[in-house]
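In this view, the complex is presented without one of its protein chains, the others remaining in place.
After this line comes chain A, so read on.
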Amino acid sequence: MASPDAAAAPPTEPERWRDLDILLSRPGNLVHSTFDPSPGLRDLIGSFVEVLVVGAGGLGCELLKDLALSGFKNLHVIDMDTIDVSNLNRQFLFRIQDVGKPKAEVAAKRVMERVSGVNIVPHFCRIEDKELEFYNQFQIIVLGLDSIEARSYINSVACGFLEYDSDDKPVQETVKPMVDGGTEGFKGHARVIIPGTTPCFECNIWLFPPQVKFPLCTLAETPRTAAHCIEYAHLIKWDEVHSGKPFDADDTEHMQWIYSEALKRAELFGISGVTYSLTQGVVKNIIPAIASTNAIISAACALEALKLISGCSKSVSNYLTYNGLVGTHNKVTEFVRDTDCLVCGPGTLIELDTSSTLSEFIKMLEEHPKLLMSKASVTHGGNNLYMQSPEVLEQMTRQNLSIPMFELLKGTPFATVHVSGMAESNGKKVSSLRKLRVAFKGVEEASKMDTTESS
């Protein structure tokens, strides 16, 4: 981090940042080995570090505030949602007048108004809409999400940049650290992911078991609870009555219809407990959320981001769980990497004949048992080999389909390519991104594989 010129310049606004500078300018015994304390360290971080915050909800609002007050000056925030009234009990950057506006834009504006000198670029879009290179500009990615799929996607993007040297050690410049937070009611977690060193999201995916769904036969034949009646109206009755019209959980009329149908069914079977609030909870799968837990978890994440970037103290190793239901229970668990992980490992090996074309390669991905990826787009070292969308890119890259991969990869015996497409996970089609190691048969011994040249 040290740069002699910047360190020599007097620090900006020393009075304002007095407290933070104490931590960044004084040496300590329990710090990271890379820590280089100096009065100018804060300015170095402010000038050279770009941070991405994924999500501008309960955690995201807190994270932007915490990071802006931790010396980070270049932030980006990405979120596809707009503000809802039910966000206001914890997403403190939003006001009632903001309802309906994009979260990322309002959150960025509010933090910039309050903390002078900080610049936040909002991105009101889906995380999948961004090109991979967008994510490569950040030194660290902080996640404030409530969806497993989104975490999994960002994790695969960040791990996708990771390259291994010939000894299977991570190449330091390609490591993109992440800090991930999550909450549910009084409980939450904060974790640090250093791809190639600590377990990635996919290594411990079992920590996030998929939600249990009611069997359809229970809903149709032996309902017992209010939730069964609601799901019957939602998953079975709606389609029966509204042939083809999609259900919209944000449409109050739709929700009212589900509620009244659920009530009718509950009455028919002598089941109690159907309320409008429960109907919303079941249909939208609402996770209860409170300001204090979001504040606690975000603070832990921001602090870890500051420590990772500055080295001013050790890092959590590597997973904190918090539970405020009974006392304030903190537990740190050191999970281990899955060395065979498809996402943060060196990459799934695909062997190709030198004559295999790009289109044959894409076909292989569909059938590969570990990938089962359809509609794949393929990139190599930041260059698009084939893109399914948008249309202009598809047209530009279409002619590559008939060219052998060996030629497209400039005749190198081994190369790392990134593929993104749709894959099946828990019975659902989800966006998937995978890093692959392509080896060409008969060109060189596979044991001498070196992926560094691919960049």
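Here, a residue touches a chain if its C-beta (ideal position, glycine included) is under 8 Å from a C-beta of that chain, and two chains touch if they have at least 3 such contacts; residues count from 1.
The definition used in the following text is that contacts and distances are computed from a predicted model.
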Name per UniProt, for the chain absent here [options: "Ciliogenesis and planar polarity effector 2", "Ras-related protein Rab-33B", "DNA methyltransferase 1-associated protein 1" or "NEDD8-activating enzyme E1 regulatory subunit"]: "NEDD8-activating enzyme E1 regulatory subunit"
Residue among A:Ile258, A:Ile271 or A:Leu308 that touches the chain left out of view: A:Ile271
Full-complex contact with the absent chain, from A:Met178, A:Ala262, A:Leu306 or A:Ile362: A:Leu306
Residue of A:Thr197, A:Ser315 or A:Thr412 in touch with the missing chain, whole complex considered: A:Ser315
Chain A, residues in touch with the chain not shown (by the definition above): 13, 15-20, 22-23, 26-30, 62, 65-66, 68-70, 85-86, 88-90, 92, 95-97, 99-101, 113-116, 185-186, 190, 222-225, 269-271, 277, 280-281, 286-293, 295-296, 298-300, 302-304, 306, 313-317, 320, 323-330, 332
